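Below is one structure, written out as structure tokens, with a few remarks after it.
Note that one protein chain is taken out, while the other chains of the complex remain in position.
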Amino acid sequence: MTRHTRILMSLIYWAFIIYLFVPLVLMVMMGFKDSKFIGFPINGWTLQWYANVIQDTQVLGVFAYSMAIALATTALSLVIGTWVACFLGPNRFRGKLIVFAVTCLPAVIPGIISAISLRIFARAIEIEPGMLAIILGHTVHNVPFVALVVMARLATLPRSHIEAARDLGADAIVAFFRITLPYLLPALIGAGIFCMLLSFDDFVRAFFLGGYEPTLPVLIFAKLRSGMSPEINAISTVVLLLTAVLGLWAERSMRRLNKGA
Amino acid sequence: MARSETNYAEAGRASARAALGKDRRSFWGRLLGNELYRAASAVLFKTERRQFWLLASFPLLWVFFAHLGPILQMVWISFVDSYPPTAGRVPQLTIANWTSFFREAIFVMPFLRTLAFAFVLTLCTLVLTYPVAYFLAKHVKRRHQLLFLLLLLIPFWVGEIVRTYAIMILLGNNGAVNLVLKFLGLVDRPIPFMYTSFSLGVGIIYLTSLYMLLPLYSALEKIPNSYLEAAADLGAGSWYRFRRVTLPLSKEGIASGCTLVFLISTGYYATPVLLGGPGTTVFAETIAGFFHVAGDKWPVGAAFSSLMLITTLAITGVFLKLMGRSGKGMLQ
Partner (left out) sequence: MGKAIVTLDRITKRFGDVTAIDCLDMEIMAGEFITFLGPSGCGKSTTLRILGGFEKPDQGRVVVDGQDVTQLPPNRRDVNMVFQDYALFPHMTVGQNIAFGLELKGRTRSEIDKRMAELLDFLHLEGLRERTPDQLSGGQRQRVALARALAPDPKLLLLDEPLGALDAKLRGQVQVELKDIQKRTGKTFFFVTHDQEEALTMSDRIVVMNAGRVEQDGTPEDLYFRPRSRFVAEFIGETNLIHGTVAGRDNGAIVIDWNGLQVRGAVGEGGVPAAGANVTAALRLESVLCHPQKPDGANAIPGRVVHRLFKGSRTALDIRVGEGEDAVLKAYMDATEAQRIVHENLWVSWDASRLSVLRD
């Protein structure tokens, strides 16, 4: 490629980065504005809104609620997703394609349909809207991602390793826990963090499956319906920090583990 | 004993006698030796077939119950006249829920609008992100690619609500864009970007660009540089190379990306509510409307939702067929 094209391309990349970050930066800035009114120009700066948020027990409670849901659904999704992956991965059987397609289904359906169908289903199996419903709904949504990530990693495990373990006296259970599971660890960590993020950020499912207590995105949405306010900025900034840290930490540990294993 | 018995086994046994009682045995060793475990696994793992079904039972149950179940249930209740069931009333089968869609313009319009939007936005996202993906795949050294990608990923981790809010701040009457325009003296009064198709479009493109970028990057990265070098060697100019080599070889990435973005953008609910206005109602809002009231409206909502599902999947299927691929098995 010529130098001109290269420079042009580079500019396009950085322009795109700016395009992605600017709205978020603006939002963060707005959280420091010394005024109840959201908008430019910013004349004064204050930390008051952050102080409010940190002390606001309602917000903290919602935060913890979202976290709890994220942790619960991550645990469930990892177990179920790994089980599905171990079943689908190495085995060949008739109808495998169909099972695989149905496994991926929740990930390809438009969000509103996923949420609505889960809401109806919850009613059908008599689960009240609330924490359990959200956890199950998130799990249904997360399992395809976990399964895909784990299947990809599982495919790189040489068959001879499992055979060697069997040869030395391991039955299927021991071989799984002592050989397969340690090998899958990087994938599990990556998939786990991804589940946390998906659950924490999710709106549609939490909105339709939730009870009286909102999750964080639902809370922000509700507040936004009644108009913008600096508290929302403060909350959003905290979410931004948290998810950025979580995401980066995931990338780093996955990188390290993939090198070791 | 046979001559093949070595000193090693004997030494092992001797030391076992010497260290009786104080030694630990591995957990797994004890498990395999445990009477109960042996009895259970003798029954459970008796044949390969049995092992297979033990492994398969839960995943199959889960996948067909939890993944397929909700869809089937939704389609099912779209054909009854009352859900959730009320006491003393037997639900009747009916197709009125489906036909009611076609009778009212306030149902049809959002539906068509949503689809049209999704088409246009998918195209825009493709055009917008293709150069970025190309730059990443071809112009950045392999070692740095991960870093550059990471930078792109960070804004996406924060979630749709926060990012929608950020767009609101950007496009509002007192938002950053208007501030800059005013500052540059281009306008006297702020341009009302918000609550229009434009703001909604910007928002959705903002939210979905990664889903287009990643498949594109993945496909472009797989194209060996040697192909392009060979083409250049044979005399092809850069635009020609792009059109005849790069573009066709990235077809799979384009297909994946477009499919993902199309499906995701039809499914948004919060973003249209926050960024759009009365003239931009999308079908998601229409559907949701039926579930905010209790009683008989759920079946209608279910019907509309099913209709949307069928339509979007059909469109996706046709699109993938046109692009020459065999369907939704390939999400990587």
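Per-chain residue numbering starts at 1, and chain names A and B are given in the order in which the chains are listed.
Convention: contacts are C-beta pairs under 8 Å (C-beta built on N, C-alpha and C of every residue); 3 or more make two chains touch, one makes a residue touch a chain.
Everything numeric here is computed off the predicted structure, so don't read it as measured data.
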Considering the complete assembly, the absent chain touches shown chains A, B
Looking at the full complex, which residue from A:I42, A:V102 or A:I179 touches the chain that isn't shown here?
A:I179
Which of A:I98, A:I125 or A:A164 contacts the chain that the document leaves out
A:A164
Where chain B meets the left-out chain, the residues are 2-6, 8-9, 11-13, 15-16, 18-19, 22-26, 28-30, 32-33
Contact residues on chain A toward the hidden chain run 158, 160-161, 163-171, 174, 178-179, 182-183, 260-261
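The rule is short, and it goes like this: only the chains that are shown with their structure count from here on.
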Can you compute the centre-to-centre distance for chain A and chain B, using the mean CA position of each chain? Integer Å is fine.
12
Seen from chain A, its contact residues with chain B in the complex are 1-2, 5-6, 9-10, 12-13, 16-17, 20-24, 26-27, 30, 37-41, 80, 83-84, 86-88, 91, 93, 97, 99-121, 123-124, 136, 139-140, 143-144, 148, 152, 169-174, 177-178, 197, 200-204, 207-208, 217, 220-221, 224-225, 228, 232-233, 236, 239-240, 243-244, 246-248, 251, 255
So, in the complex, the side of chain B touching chain A is made of residues 28, 31-32, 41, 45, 51-52, 55-56, 58-60, 62-64, 66-71, 73-74, 77, 83-84, 128-129, 131-132, 134-136, 138-139, 146, 148, 150-155, 157-163, 165-170, 172-176, 178-179, 206, 209, 238, 263-264, 266-270, 273-274, 284, 287-288, 291, 298, 301-302, 305, 308-309, 312, 327-329, 331-332
